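First the structure, in the form of structure tokens, and then the observations on it.
As you look at this complex, bear in mind that one protein chain is not there, while each of the others sits in place.
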Amino acid sequence: MERLKRDFSTISLVMIPVAIAINIVIGTIVYALKLPLYLDSIGTVFAGAVAGPWVGALTGALTNIIWGLSGINPGYTPYWPVAAIIGLLAGIFSGIGWFKSWWKAIIAGLITGLVAAFVSGPITTYIAGGVTGSGTDVVVAVFRNAGWGLLPSTWAQGAISDPFDKAASFLIVWVVIRALPLRFLDRFSRAEDVR
Amino acid sequence: MSQSFSLYIPTNSGMHRLHPLTKLALVFLCLVLGLFLPGVWLSYATFALIIIPSALWGGVLPRLLSALFKTALPIALSLFLIQGLFWPGGTPILHLGPLSFKEEGLYFSIQRTGRFIMIIGSFLLLTFTTRPDELMLALNRHGIPNSITYIILSTMQIIPRFQAKANTILDAQRSRGLETEGNVLVRIRALLPLIQPLLLGSIVDIDERAIALEVRAFGRKGPRTSLLTLHDTPAQRIARWLMLLAAVAVIAWGIYLWLAPRFIA
Partner (left out) sequence: MIRLADVTYRYPRATVPALDGLSFEVSTGQFCAVIGANGAGKTTLCSALAGFVPQFYRGTITGSIEVAGLNVVESPLADIAGTVGLVFSNPFNQITGARFTVRDEIAFGLENMAVPVAEMEPRIEEIMRFAGLEGLADRSPFALSGGQQQRLAIASVLVMRPKVVVLDEPTSQLDPVGAKEVFSVLRSLATTAETTVFMAEQKLEWVAAFADRVLVLHQGKLVADGPPGEVLASPDLGRYGLQPTRYTQVARAAQLAGLRSADTPLPVTLEQAVEFFN
């Protein structure tokens, strides 16, 4: 409880909007550059890494809720549990010291990506019938044609695209944590876990 | 540039003047209807009977339909093509060369498209007609902590500032000859020098922003007051309870329809 109070200090409350803005602004740019990535959870991963799993989870959940309810990307809101789990996992991996080396950060990202794909599958299936309206839907078509069920096809799609994206995001956060002056990093509750 | 990251349309309709919680209850009812109504066509019917008239009352119908169309079209197209054409073991009803549309796949696609437009339509209705600060104040009064409403409101106002900052950095890099078009590698390389300054610059600002909040007694415990006022009426309070009851009834009905064949048979 004491730990949780320290995680949700004023610094965290100010950092969360900045982290959400980073998610949304970089996510939008990456989309505009038509890259085969999303990179819309860099802020969430950073929040989880420096302020613990619960701050990470809140950052992720609010990113999707705000992005959706702003009216700009309404399809994102139902995926808030996925984003929350990404932040939660980033916080857990940070707690066991996996942000201290670049290759552990990449592995943590790959695992997070697999879990994210697993959780988003049922949401995609129930709300949008298994498609996302993007290019990766071709993967769903291939698996459906091979006689796979709806949910497994959606899972297969996610498992192919998500781990790569999350590994890239975790690696970028590792780079940022290296580059940040210690006196700023020190202000966060989990600074000692990441450097 | 818009001052906040929201598609709120400031007009003075009756819909706009409703208490934010009344609109939230309406949106909740719409979500429940979209997610739990059985069959294929009921979600289209509720869309036509609830969302369209409400949007019309709020004077936001054209904007709502165009935003909805933009979001739902790619999903609907994907749905019809993928689930319509590749439904395993479905009954073919329309042949297109070697492929065929399956009856089950088409039904499924129509149903999920209906569900999707109900969900998205109700979100958009709330966004277009509700001032974010009034909505947050209403939630605040009903137990959502101050810290959460602070996060949501300040995020909405920080994002446009960030977008401007990102555009400045992108322009500066373009003028220094950095390519932002070309193959994937070229585009990834354009991204990295953008992310670093954006991230580091904004993280360094966090310190001052936290101090500024503390100076304004943000960390003080205990009750707070609010300059913003919300107008509520007894009729709206009753309407909110009725909508919640209706939502519960629909959920119960949906669960019953889902369970009945499994137990009665």
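Labels A and B are assigned to the chains in the order they are written; within every chain, residues are numbered from 1.
In the analysis below, a residue touches a chain if its C-beta (ideal position, glycine included) is under 8 Å from a C-beta of that chain, and two chains touch if they have at least 3 such contacts.
On a predicted model such as this, the values are computed, not experimentally measured, just so you know.
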| item | value |
| --- | --- |
| Among B:A172, B:I211, B:L230 or B:L257, residue touching the chain not depicted | B:I211 |
| For subunit B, the residues touching the chain missing from this view | 3-4, 131-133, 149-150, 153-154, 157-158, 160-161, 205, 208-229 |
| Subunit A residues touching the omitted chain (full complex) | 17, 182-183, 186 |
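To be clear about the criterion, only the chains that are shown with their structure count from here on.
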| item | value |
| --- | --- |
| Chain centre separation (subunit A, subunit B; CA means) in Å | 19 |
| Interfacial residue positions of subunit A with respect to subunit B in the complex | 8, 10-11, 13-18, 20-22, 24-26, 28-30, 33-36, 39, 42, 46, 58, 62, 65-66, 68-75, 77-78, 126-134, 137, 140-141, 144-145, 147-150, 172, 175-176, 179-181, 184, 187 |
| Parts of subunit B lying in touch with subunit A, wherever the complex brings them together | 5-8, 35, 67, 71, 73-75, 77-79, 81-83, 85-89, 108-109, 111-113, 115-116, 119-120, 123-124, 126-128, 147-148, 150-152, 154-156, 158-159, 161-163, 166, 170, 180, 184, 187-188, 190-191, 194-196, 198-200, 202-207, 209-210, 213-214, 218-219 |
